[in-house]
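Apart from one protein chain that is not included, each protein chain of the complex appears where it belongs.
Letters A, B and C name the chains as they come in the text, with residue numbers starting at 1 for each one.
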Amino acid sequence: MSARKQESADTSHHYTAKLWRQTLAALRGRERLAVIRSERLTQRIAGIISAPDGDPAGKARAIELGMAYLEMDDAAKLQFFRTLAKEFDADPAAVEAAGRRLTAATEPEERVAAELELRQALLPPRVELFRQLNLLPDGFRFLINMRADLLPHTRGDASLRKLDEDLKTLLASWFDVGLLNLVEITWDSPASLLEKLMEYEAVHEIRSWDDMKHRLYSDRRCFGFFHSKLPNTPLIFVEVALVNGMAGNIQKLLDPSALPLRPEDADTAIFYSISNTQKGLSGIRLGNFLIKTVVEKLGGELNSLKNFATLSPAPGFMNWLADPAQSQTLTGILSEKECTSLMDLANNNRAHEGLLALLRTRWHEDRKLARALKEPLMKLCAEYIIRTKRNGHALDPVTHFHMTNGARLERINWLADTSPNGMRQSAGIMLNYKYDPASIAANHAKYATRGYIGTSREARQWLA
Amino acid sequence: MSARKQESADTSHHYTAKLWRQTLAALRGRERLAVIRSERLTQRIAGIISAPDGDPAGKARAIELGMAYLEMDDAAKLQFFRTLAKEFDADPAAVEAAGRRLTAATEPEERVAAELELRQALLPPRVELFRQLNLLPDGFRFLINMRADLLPHTRGDASLRKLDEDLKTLLASWFDVGLLNLVEITWDSPASLLEKLMEYEAVHEIRSWDDMKHRLYSDRRCFGFFHSKLPNTPLIFVEVALVNGMAGNIQKLLDPSALPLRPEDADTAIFYSISNTQKGLSGIRLGNFLIKTVVEKLGGELNSLKNFATLSPAPGFMNWLADPAQSQTLTGILSEKECTSLMDLANNNRAHEGLLALLRTRWHEDRKLARALKEPLMKLCAEYIIRTKRNGHALDPVTHFHMTNGARLERINWLADTSPNGMRQSAGIMLNYKYDPASIAANHAKYATRGYIGTSREARQWLA
Amino acid sequence: MSARKQESADTSHHYTAKLWRQTLAALRGRERLAVIRSERLTQRIAGIISAPDGDPAGKARAIELGMAYLEMDDAAKLQFFRTLAKEFDADPAAVEAAGRRLTAATEPEERVAAELELRQALLPPRVELFRQLNLLPDGFRFLINMRADLLPHTRGDASLRKLDEDLKTLLASWFDVGLLNLVEITWDSPASLLEKLMEYEAVHEIRSWDDMKHRLYSDRRCFGFFHSKLPNTPLIFVEVALVNGMAGNIQKLLDPSALPLRPEDADTAIFYSISNTQKGLSGIRLGNFLIKTVVEKLGGELNSLKNFATLSPAPGFMNWLADPAQSQTLTGILSEKECTSLMDLANNNRAHEGLLALLRTRWHEDRKLARALKEPLMKLCAEYIIRTKRNGHALDPVTHFHMTNGARLERINWLADTSPNGMRQSAGIMLNYKYDPASIAANHAKYATRGYIGTSREARQWLA
Partner (left out) sequence: MSARKQESADTSHHYTAKLWRQTLAALRGRERLAVIRSERLTQRIAGIISAPDGDPAGKARAIELGMAYLEMDDAAKLQFFRTLAKEFDADPAAVEAAGRRLTAATEPEERVAAELELRQALLPPRVELFRQLNLLPDGFRFLINMRADLLPHTRGDASLRKLDEDLKTLLASWFDVGLLNLVEITWDSPASLLEKLMEYEAVHEIRSWDDMKHRLYSDRRCFGFFHSKLPNTPLIFVEVALVNGMAGNIQKLLDPSALPLRPEDADTAIFYSISNTQKGLSGIRLGNFLIKTVVEKLGGELNSLKNFATLSPAPGFMNWLADPAQSQTLTGILSEKECTSLMDLANNNRAHEGLLALLRTRWHEDRKLARALKEPLMKLCAEYIIRTKRNGHALDPVTHFHMTNGARLERINWLADTSPNGMRQSAGIMLNYKYDPASIAANHAKYATRGYIGTSREARQWLA
């Protein structure tokens, strides 16, 4: 990587540090930083937490701590998190005392007082540190990045998981959807913002600036949620194509040589990619809102739009199919003739094994083979998507997301994504989930209560 | 009030209702509203709470509820609050169960799980209703106004106070100072915004647009905290005068005929008024931050500024002095000669009674009388401000506010506010509280731990 | 005037000077200004004119000249204008030479060259000075104000009138309507901007901020043309009321106690006031465009609007009527009975004299008298407006303006403006001029070629 690229990659970190140095210089009349020795970390944090609201000296100390954090390596960060987890947790004695008072309370007044006290006791003092850090310039971004650093350590460490819960709860309230702005992203958006889209697009890689531009054409739309304190950073974004009919092939959709459609001639909006950009906001509900907010917005702008649907992968299909347990599923679903055919084609006397062997070849380039595999794979995929559950939820994570959201499965598309990744994950199959505003609540409720997966008649045809 | 003025006064209410009607029309294709009968209120609220994230049908129902609220009279609102308080409170059984699990927990994993569960159990379902309302256009303002409606009912009603706590906690996180913007308000600000300042100025009434303009002159400053979702509404604002030396007289400060000072010639910034505008945000810490943030900003902009201080009333002084108990205080503090003098002047053989009688006259217009009262009143005021406490806090609320903030008492000013209000509350006395960035933390700590009120030598001279 | 008001009144002058001092300090490293002695003025101007494009030293000298101008009294300014007029005019010899070459030219090439040369020769060198001044910060405003200073001197002084032509031509190209922005002015506009409206409203005085606010209500509109280099300064603005039917009374229109109409219920937009703000732009066509641009805009926004009309005074009516020559007009138009009645009412045996005497009383407060005067005055006003011409143009300046614009006279309104000014100028009569987009070109053409004044049947009824 060139020196200049390097600068770019580190931008956020450097930018924050630069802002802080300037603020510190303004507060203290000099830029010099106290070094924070690890054995004094606890004392330092305590000092920041107890500073009066808005105290400039407290602010300066918070900057010193933040600067120190930015310089820490992973081990030091872990040490820092452990200190927060251990030394600045809620006081168990206070929690217990408040709990006892609540149990003992008989009068409403007492009960309310005790309940509020218990809530207060459950709020760890470290939350005040997070608040103080958030008051720094760019403090918002710092906390999000800090949580991204913390998350990998939370597995198997209950106290760090609790620390993470505190941070997440705080961020969740600051990033409540009611506080975010839906912003349309276009080719007139800042280059630095589009660069971030290219970096964060998680579903169908944006290969070049040309590709980026094609995705922002007159028959394309892109929307993101933004927070006013992070103006150039989409927290999550969705890419939409305006088309005629339900699009069933991602390569066609992304083909830069296709003639653009006049937006007012389109009857369908296809949501073909949705990506989060901030690891530090994971677990905070944003995606659920984004699709529906965009449906509302597009529906209001373009009267010709009648249908809103996704074009989505089935990312767990091939993994599920590869499980030996699916040998039985296969024989249960496919007809005898289909099984025999698979065995013949694969030259293998076990249908499941044969199928898996065939799927390891470049089968989709062989027309005859592809034709032979269509029925079996579509049936198996329908079985996987519609009938395969875990704990009452769809096994496929994308299906689970859209069902929770109140969509229904509209269509299963054959050879819809023939990219290497699409073949490897989903055997090239993609799905349309349809968002019908009038049915969202009912679909959601059926899925939430009974795990019921709504399907169109067309999709259901592939069920045995 | 003219019809047109009326329109203006109701703006916020009408504006919100208009936005909602439009949104509803867009969501449903028609504007018609279902009427919500009070016996179905509980069911309605439950339906909104259980709607999936971003569900347009849920949003429409939330609008219907909000519209119904806007039309309610006080009694109906109280009924609505009681429903929320009673039917959508935290489940005591769940709280108890989680509490028991926490007590029983032995392993860290268990303990953390139980603690998180307890926190969750303590979160009433009505909070989800507030979140859904906040998603509506102008929902933010609606919730603030709703809390303003609720507050008068919380006295003596524990369950409503708890409901208020829930709303306050939510608003406090959304209005965290880290999420607000400090904005300078000038004569180039929108007239509608300045009109709000004129309406909300709580300390020294803004009498006319001319007066408003004078307060925004080249040697004046005005700053407010704003939330990006309420762009034209200062949540709190402070008015500042740039002067030479510590200003000790509010009438001189506000005199429109005085020659303006060149800002770069001023050595002192006087904060002479600070006002909250939203009852619905009461109890949420904003003022503590505002003064210090403005000190930081002005200090960075104008190098000539050396001192930052307030010119504040002593709003509780006259009330305190009127208490018969102060008869003893008076004789303890004043010299015998002073007491005799008071008795002579008042023609009353009790000094305290005599003083109070004199204070009911237009004494400050009588030069000789005023001269005679100066020493006694300044001493008594010093006693009131510096030595009179309740529960370890300064009795005077303004003193308490600035001490908590880390200021110190700099000067007591004689005949500093001769307006009727100033004479009635503070016998015309005003105080300078000085903000020295380097001493804020220490001042705050001394006051917080020992109730110690920092004073300058000049202020202390009035103590016996 | 208080010191602070004074500051405000001088704002523009001081503001410009302040900007220039700063720029000069940045250019030269110090603020010191050379004093320009009047005997060196010519040399100074020549130096600025000959500086290379964008030369910082030339810019500094231009600032010095500008600063000197700001300090000049009227006599010195006149001296300055005379210098420009005399020393920096087009060179007559060069003009003559080019003229001869043009006359002598036979080939197209020669002819074109000579014509361009002639054009060049006619362009005085002072125009380059104006360009250099325009490059200064706020230079735009400076030039406009300079022309406002110049205008009073141009009467009777041909060389100053020519100087003014140069400046006007330059300003006219810079303020070409194609370069201006139509901006809606609302109660959310900056207070400093609204203050300017209050200052510049030329037709119906805005009496207070309350009055200002009423004129920006939900059923009112205000639009102005702005130049991007003078962002807070409307060059011209128009006030509009949305009403039902053709409004015929200005007091009713401006009554703050009237209930506001829902804009979507209005069928007529009444333009009741149009005011220029910059004397320095007089003679530059703006008003012609403003009304029609606003008609186009409002028509696009509010489908319910069917009619666009003004409510205008007849400012020359009373003056015209007072002319003894109108004695004959009166007897020609009024019936014998009407004349007799006037003589009786006035107790004067000359009808014209009698009428004038009556009009000097508070006649409109006397119901009977008012009723008796209606027919005669309406007929006379119709005669004045529709039939009275000078050089083929309507004598009344407002009528001339709207006829040139392509409007037609729609209605003559009795007791439509009973303010002292309205009574004195127009005997309380006001007129509606209607703008029908489809007829503008035809109306304009008829008036331009034949002086024909388009009228509705209703207006024509008052003609004899």
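Following the convention adopted for this analysis, a residue touches a chain if its C-beta (ideal position, glycine included) is under 8 Å from a C-beta of that chain, and two chains touch if they have at least 3 such contacts.
Note that the structure is a prediction, hence the values are computed from the model and not measured.
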Left-out chain, listing which of the shown chains it touches: A, C
Given that one chain is not shown, which residue among C:D74, C:E96 or C:D344 touches it? C:E96
Looking at the full complex, which residue from C:T186, C:S218, C:T331 or C:T404 touches the chain that isn't shown here? C:T404
Based on the whole complex, identify which of C:A94, C:L170, C:A357 or C:L395 touches the chain you can't see. C:L170
Among C:W20, C:F140 or C:W462, choose the residue that contacts the chain missing from this document, as touch is defined above. C:F140
Positions on chain C where the hidden chain makes contact: 26-27, 50-58, 90, 95-96, 99, 102-103, 108-109, 111-113, 115-116, 118-119, 122, 131, 134-135, 139-140, 158-159, 161-162, 165, 170, 173-174, 176-179, 228-229, 285, 288-289, 291-293, 295-296, 300, 404-406, 437-438, 440-441, 444-445, 448
State which residues belonging to chain A touch the missing partner chain. 2-5, 7-8, 187-195, 209-210, 212-214, 217-218, 232, 256-260
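One rule holds in what follows: only the chains that are shown with their structure count from here on.
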With centres defined as CA means, the chain nearest the overall centre is B
What is the chain whose Cα centre is as far as it gets from that of chain C? A
Distance between the centres, which are taken as Cα means, of chain C and chain A, whole angstrom: 61
Which positions in chain A are in touch with at least two other chains? none
